[in-house]
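Other chains of the complex are left out, but the ones given are in their true place.
Letters A and B name the chains as they come in the text, with residue numbers starting at 1 for each one.
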Amino acid sequence: MSNIHALQCNDDLIATSGYADQNTPLIHNCWYVAARSSEVSRDLIHRRILGVDVAMYRTLAGMPVAVRNRCPHRSFPLAKGKLEGDVLVCGYHGMQFDSSGRCVNMPSMPLVPSNANVRSYPMVEKAPLVWIWMGDPDLAQEDLIPDTHWLSDPSFKSVTGSFYMKSDYVAMHENLLDQTHFPFLHPGTVGTPAYARSKLDVREEGLQVIIDRALRNSPPPGIYGVPAGIMHKPVDRLSEARFVSPAMHVAFARILDHAPDEGAPSQYRFNITHIITPETNNTIHYWWFNSRDFKHDDAEVDAFMTQASEQAYLEDVDALEWISEVVQKDAEPQFDLNFAPDKPGLLMRRTLHRLAVKESQNLYSHNKKAGEQ
Amino acid sequence: MSNIHALQCNDDLIATSGYADQNTPLIHNCWYVAARSSEVSRDLIHRRILGVDVAMYRTLAGMPVAVRNRCPHRSFPLAKGKLEGDVLVCGYHGMQFDSSGRCVNMPSMPLVPSNANVRSYPMVEKAPLVWIWMGDPDLAQEDLIPDTHWLSDPSFKSVTGSFYMKSDYVAMHENLLDQTHFPFLHPGTVGTPAYARSKLDVREEGLQVIIDRALRNSPPPGIYGVPAGIMHKPVDRLSEARFVSPAMHVAFARILDHAPDEGAPSQYRFNITHIITPETNNTIHYWWFNSRDFKHDDAEVDAFMTQASEQAYLEDVDALEWISEVVQKDAEPQFDLNFAPDKPGLLMRRTLHRLAVKESQNLYSHNKKAGEQ
């Protein structure tokens, strides 16, 4: 790793050197979470995703639907209209769109105009999440949706929360791949001094970046030890932190208790799901889930894990918002320094940059082809 | 009209194809309403018009005066100064300007500097309105002020209100020339389903765009039927909607009752005056008047018409502000589609575009001439 020691990057260098930052174009050909399942109903809602406002609702049969929140006629926000059955009616001139975005009626016209459709976006529900594809619809393969089966698997119990963040999603992903900040930013929850110094192993699988870390014979941090009831007991802590896609990061923690109490498990599993949907380059819709495989019906544990998670993630949110403000307001741009432990984040930023370049080239060749017609 | 069916326009296309939109330069050689008569008094006020802040007051003789709200010396806003007789005194260094904008005293100088004038703007009062000319003063002919005689004619009684709108005035004028939105945006007031489908006739008179519409033997909408006391009675409804100038739109409605009750009139006249003064390209000072030729002294009718008008116009204001927000925030610009019923609005937008191009050419030749000296 020493070769990236002291590597420098700034706004300009990244553009050439290939590391995404807050200015890199967002990635469109990717499944993002548009909403929780519980948010999408017969009441129209809207949310800006990758800079585009999207209206969402559920058909009578329960299928989630997303269309651009802008009527193709006079730009009225369709979420201010109403649903009539499965038809979305614009509140301005009454244009009607079916769940595919096709215009099925324009009251002031004798015939339905053939080209008067609103763009719809592929949606797939994997409860408790509804995923959306904002990019080229021909590429929207359902099997590209990241695995989150533990969120609906009865062997896990999840607590959850959400934040609207004024930060860029690249810095957020870098934060999640970086555990050397735990003892400093999260001293009361996930951070222990020993953890920061534990050996880590970084690898890439396709677009994913994975960190493995094993900390043997050490007391667990409160967020794991308290609910398991093994605080201050030396345990093994195996962690995997995984940049899954621009839309998601997952951390898997396994706490191994080699001398469990009578009737207590010898292993505790925690899956922590970070859902990151960029609203714009500088704002994020962020949902988190903390799932455990024990004490499913213990309301006290639920409350503890909710509180501890919210505290830790709020510390991240605050830090990233402060950084974003510093970066945006500063009259003198800075060349951020990189150190060896930044390697996972830099691998992820290289991937995001490569994806952005590829999309802009596709867009270019697509536009060129369109122009030739 | 079928030839404009499916015509497309967007920001770039408009620039070439010739339809004004939110980015088109504002029209300066035009009379705009600067204020209600009641607003202009011995107390200095100021209002931004076409991007320029204007200070206003009334002379001792009662004449309304408008000057740029920026002292020519150190840019102090003159409306923060004070009136001494008919002289406006700057609050910073005491420079004094007469009602023509001429500097008549500069306390720190022995002589009045000959070039130290503030720009004044021609004003004409046609109660209850005060009109201003922000363009070339040589072109400010009083007979170009649009007719609003019914606002002071005792045979009419008016109710009135105002809004400050975050929208562009082109979209506002287009909204006023477009009556196919009535049943959808204004279902409770002016909109009836039959009206949206009634035949319309569009014509241009010079710069004006006029829509005529006749709806025979149909119940009037509440806003006309209730005050006239002929709700649910089949009547003829003759409407003229007129884009008068960048500053004004007027609608004339005539309700003909062919079987009036004993003593009741056989015709009810409503003149609806929409005064539109762009503050900037994205904000509007909007005043409305709803004038009727019957029940002049009926406070209940006044209250009903005020409430019904405010509700309907607020629906327009809300819709246009939502659209403006969508258009301004969207990361992906949209090509708005046009349909046959959009013809009146497109004629108006073509006129506004032509006026803007003409003014920019005059400005160019003026600047060129000035540069040659």
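As a convention for this text, a residue touches a chain if its C-beta (ideal position, glycine included) is under 8 Å from a C-beta of that chain, and two chains touch if they have at least 3 such contacts.
Being a predicted model, the structure only gives us computed values, none of them experimental.
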Number of identical chains forming the whole complex, with 2 shown: 3
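By definition in this document, only the chains that are shown with their structure count from here on.
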Interchain centroid distance [CA atoms averaged], chain A/chain B, Å: 47
Chain B residues touching chain A - in the complex, by the definition given at the top: 5-6, 171, 174, 178, 180-181, 183-185, 196-197, 319, 322-323, 325-327, 329-332, 334, 336-341
Parts of chain A lying in touch with chain B, wherever the complex brings them together: 48, 50-53, 69-70, 72-77, 80, 89-94, 106-109, 113, 115-116, 280
